[in-house]
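Only one protein chain is missing from this complex, and each of the others stays in its spot.
Order of writing sets the labels: A and B. Residues in every chain begin at 1.
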Amino acid sequence: MPPFEARLQALEDREAIRELIAQYGPLADSGNAEGVAALFAEDGVYAIAGFGEANGRAAIAALITGANHQQLMADGCAHVLGPVAVELDGDTAVARGHSLVLRWTGAAFEVHRVAANRWELKRKLDRWLATRRDNALLQGDAAARALLSPPAVPHRS
Amino acid sequence: MPPFEARLQALEDREAIRELIAQYGPLADSGNAEGVAALFAEDGVYAIAGFGEANGRAAIAALITGANHQQLMADGCAHVLGPVAVELDGDTAVARGHSLVLRWTGAAFEVHRVAANRWELKRKLDRWLATRRDNALLQGDAAARALLSPPAVPHRS
Partner (left out) sequence: MPPFEARLQALEDREAIRELIAQYGPLADSGNAEGVAALFAEDGVYAIAGFGEANGRAAIAALITGANHQQLMADGCAHVLGPVAVELDGDTAVARGHSLVLRWTGAAFEVHRVAANRWELKRKLDRWLATRRDNALLQGDAAARALLSPPAVPHRS
């Protein structure tokens, strides 16, 4: 690949990864379970510390259609993600960043969740998908903080 | 795969749209009414559910110079936008994302507003401008959530 194309491709990869992650909040908060699931690979995993792991798109969609999330939506909620630091490595990538869940209590907006996130992504047929998302509340736990650490060595799939 | 220039243009378009939206918060919180208005087309609309519609740049600037916003600035405020999911379609685009308003009460920072946003944008003489921004509080209202939904069919201007 000529240098120009490689540079363009790297920019497109970073743009596609950022866009994928930017779609999560709007899809979740509009209750679009299929859309959220489609951000993940078919065998993708969404692991929420202290809650469990959703394995595969049907399980991930069920997080959105499930009682917890539906109640949050009925209350009024916003899943707001922070900017992501992205390490690209060919056809795979790791992205790290924060997520907030804000909730309307009926009288005020409260900060319901503040979490660390580590996304693993891969390119599949020209499209980036999440293969795993780890999410853990930042309540002083070292394991949650570790999700935000850059890969110690270049990430290899 | 589209030729180099089309790929470069698409990246520039997305970058310009993201930059435009990233400018909103800093301009609003520094009281730059003209700057906020200039993000919009001359006949641009900023519609805030339950509050009203500002039609055109003068009306949009008046949102910043108005008593509500000036009081917020005097209190201490931050209009923080979440990442935007962007659908590009030639010379038009739709961007969706959250916005938060944080306010200093004199004793603590409170989450004053949590809203859904849908931006419609168009390219005009090589420059992207907002033609409409819809904003609605996420307090359990289905119409607010709907602002975050992706266009059902490819957006056409």
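Basically, a residue touches a chain if its C-beta (ideal position, glycine included) is under 8 Å from a C-beta of that chain, and two chains touch if they have at least 3 such contacts.
Since we're looking at a predicted model, the values are computed, not measured.
**Q** Using the touch definition from the top, which of B:G31, B:G66 or B:P151 touches the missing chain?
**A** Only one of B:G31, B:G66 or B:P151 touches the chain omitted from view, namely B:G31.
**Q** If the hidden chain were put back, which of A:A16, A:A49, A:A62 or A:L148 would touch it?
**A** A:L148
**Q** Which parts of chain B face the unshown chain closely enough to count as touching?
**A** Residues 4-5, 8, 11-12, 15, 18-19, 21-23, 25-27, 29-32, 35, 73-81, 83, 102, 104, 108-111 of chain B touch the chain absent from view.
**Q** In the complete complex, which positions of chain A touch the hidden chain?
**A** 4, 7-8, 11, 14, 82-86, 96-98, 100, 110-116, 137-141, 144-150
Quick note on the criterion: only the chains that are shown with their structure count from here on.
**Q** Indicate the whole-number Å distance between the mean C-alpha point of chain A and the mean C-alpha point of chain B.
**A** 23
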